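Not every chain of the complex is shown here; the ones you see sit where they belong.
We call the chains A and B, going by the order they appear; numbering starts again at 1 in every chain.
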Amino acid sequence: MDVGLIGIGIGLAAGLAAIGGGIGVALVIANTLQGVTRQPELRSSLQTIMFIGVPLVEALPIFAIVLSFLLLGQM
Amino acid sequence: MDVGLIGIGIGLAAGLAAIGGGIGVALVIANTLQGVTRQPELRSSLQTIMFIGVPLVEALPIFAIVLSFLLLGQM
C-alpha cells in the first residue's frame, strides 16, 4: 500500500505546482501583453522584466516538481 | 504504511508552497510591469522594490519546501 500512497503525494506535488507555475507565469505574460499594448515603444524593457520574472515565478513550482521526481524514486 | 503517508505530506507541503510562491511572486512582477508601463522613468525604483519584495514573498513558501525535504529525510 505504501507505493500507492506515495503516488497520491506525487500527484499533489506535481498538480498543485502546475497551478502555481501556470497561473503565476500567466499573470506575468498577461501584464507584459497589456503593457506592450498600451506603450508599444516600451516593448524591450517590458520583455526584459518578463524574462527576469518568469524564472522567479517558477522557482518554487520547480522545487515541487523536483520533489515529485524524488518521490518517484522512492516507489 | 508510514512512508506512503509521509509522501502525501511532502506532496501537500511542496505543492501548496508552489501555489503561494508562484502566484505571490507573479503578483509582484505583474505590478512592476504595470508600473513600468505607466511610468517608464520609474523603472529602476520599481525594480528595486520588486527585488526587495520577491524574497519577502518567498520566505514562507521556502520554509514549506525545507519542511518537504526534512520529511523526505524521514521516509
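Throughout what follows, a residue touches a chain if its C-beta (ideal position, glycine included) is under 8 Å from a C-beta of that chain, and two chains touch if they have at least 3 such contacts.
Keep in mind that this is a model prediction, so the values were computed, not measured.
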Copy number across the full structure, from 2 displayed chains: 5
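Everything below uses one rule, namely that only the chains that are shown with their structure count from here on.
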Inter-chain centre distance, chain A versus chain B - centres from mean C-alpha coordinates, in Å: 10
Sites on chain B touched by chain A in the complex: 1-12, 14-23, 25-27, 29-34, 36-37, 40, 43, 47, 54, 58, 61-62, 65, 68-69, 72, 75
